[in-house]
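Every protein chain but one is kept in place in this view of the complex.
Order of writing sets the chain letters: A, B, C and D. Residues in each chain are counted from 1.
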């Protein structure tokens, strides 16, 4: 089972996947992402994982940038939970803009994994969205590094994380 | 017929057009763009195409930037589908801002081709908007590189992609 | 009468004014701007004009940046027409942010000349707004380069383009 | 009385304060700022003022950046008036974002002094808001350069410009 190892970076495998999450979120998204990565082929040999926790989702961007620039991560999964008030949407916007900028400044993908607190009313359903989306995007990060064909063959297929796929539309 | 060739870059033709699309979209916009480019004069000789798929539209910007900086693309067509919920509009805004920044950081045009899921209720009409807009913007990319006069002679003519042209207004 | 001359840059005059417009707009704003510049003192001798057309207003920013960096423009007039739907306002925001960033990256003014499709219901009135605003901002570009006192003496005077001036307020 | 001196920079005093305003505003905010600075200790000896006028508030950011980078300003007061329509708020947002970016790119403070046209219905009241806010922020610029303790001792005091101070809250 994948365990968060803090900022210590194992030197042997050349490829590193960063995972950064928050104290603010109401589910341990980082652990879910780390658990998924631990099931991927080559975990610990082909690639390693470095994990970090920050206070809230506005702190994700600079942490992700530093995971790339200082810890040598080749991709980062950034996980957070925007609250349900209108001001929370605005804050989510700022956090997302920061993650976008961090990607462009480092020319490195950072997968934004946000679960909005109002996506489901039932706490158990919401927890399952947290678990599923965190895991699926961790898998996407792995695919982007090692199996890009997995993505290409799903182009335009209405793929979703957290809920069921929407599926493709037909021209005729 | 244009086939997506992954990230392999053919060296012979000097000019490369990038195409990047998403798993999230409910139509294979990238294929439509590639198909259109395959009908353009000089396909495979004067210019070549490189295609890539990412998870969602927020992942387009850094992918487009890397297509330009690492794969040598001279222009990129970036295709995605924002959903219909209010939060999807906000996310589309972030994705679009990223594409804007990527253009300015690389001094290279990236044509943003977004089809909003709520642009048409009928799935077949929506599919045709996907197909038409993706193709027309792929053609625009070709014109920008090889036939800028095609654009200049249509200045202020109310040209549209996906739906019929709006046409020009008359002063008197 | 000012004719659009494409991206060919005449070397003799030291100062160049860029004009970039779109196929999407429903009025030939670029021609109006070029016509106004052709009436300015020193046209063709003191300064020259370079014009370009792009698909839509989100393509203006990188084009303006390249007119400055690659064509040596000292100022650029960027003309576009946002549509009237809510999503068009969001897109106008993105286009405007891009023009802002392009100015700051090049330390060169780019005059954003946007006419919103819903500024007037009567097509003839709207056309006159297009013509008037495009011309007035082309004149502003000329003043900024050659006659900054024209601007300074109008400070705080409620000057408008497209519609009548609002005029100044009095303290007592 | 402070007179706007255009872009000519006096070399003798080491410190320069920039003032940039617009033709669009309905009050001569730049003059009010210059008048206030002329009453500050050391005007013309310890520091000098350079003033410029641009068409509208979206043109302030690049002008402020150039006042810093080309005219050697140590701080800039940027004054403008957003109109009262919804689209004006969006434009104000773009102008403000530009001023923010210009500060960060130059590591130099630019005080944004915006008076919204709908802050008061009575034109005379509105004019007094223009005059008061412009002067107070000009004074703030002076304090930031020469008397930072004036700011520190007012920390958390609910200080306002244009209207009366809101005052501090008490914990018990």
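Convention: contacts are C-beta pairs under 8 Å (C-beta built on N, C-alpha and C of every residue); 3 or more make two chains touch, one makes a residue touch a chain.
Computed from a prediction, not measured in an experiment: that's the story for all the values here.
Asker: Touching the hidden chain in the complete assembly: which of D:33, D:62 or D:96 does that?
Answerer: Considering all chains, including the one not shown, the answer is D:96.
Asker: Among D:16, D:31, D:53 or D:108, which one touches the chain that has been omitted from the display?
Answerer: Answer from the full complex: D:108 touches the omitted chain.
Asker: For the chain that got dropped from the picture, name the residues of subunit D it touches.
Answerer: Answer for subunit D: residues 89, 92-93, 96-97, 100-101, 103-104, 107-112, 116, 137, 140, 144, 148-149, 151-152, 154-161, 166-172 touch the chain left out.
Asker: Tell me which stretches of subunit A touch the chain missing from the display.
Answerer: With respect to the unshown chain, the touching residues of subunit A are 4, 6-7, 21-31, 51-55, 58-59, 61-63, 65-66, 69-70, 87, 90-91, 93-95, 97-98, 101-102, 105, 123-124, 126-128, 130-131.
Simple rule for what comes next: only the chains that are shown with their structure count from here on.
Asker: For the copies subunit C and subunit D, give the interface type as same if over half of its residue numbers appear on both sides, and as different if under half do.
Answerer: Looking at both copies, the contact residues mostly diverge.
Asker: Enter the angle, 0 to 180° in steps of 5, of the rotation superposing CA atoms of subunit A on those of subunit B.
Answerer: In short, 70 degrees.
Asker: So, what's the distance in Å between the C-alpha centres of subunit C and subunit A?
Answerer: Whole-Å distance between the two chain centres: 42.
Asker: Mark out which residues of subunit B touch at least two other chains, giving numbers and ranges.
Answerer: Counting only residues that touch two or more other chains, subunit B contributes 93, 97, 101.
Asker: Which word fits how the chains touch one another: line, ring, star, complete or other?
Answerer: The chain contacts form an open line.
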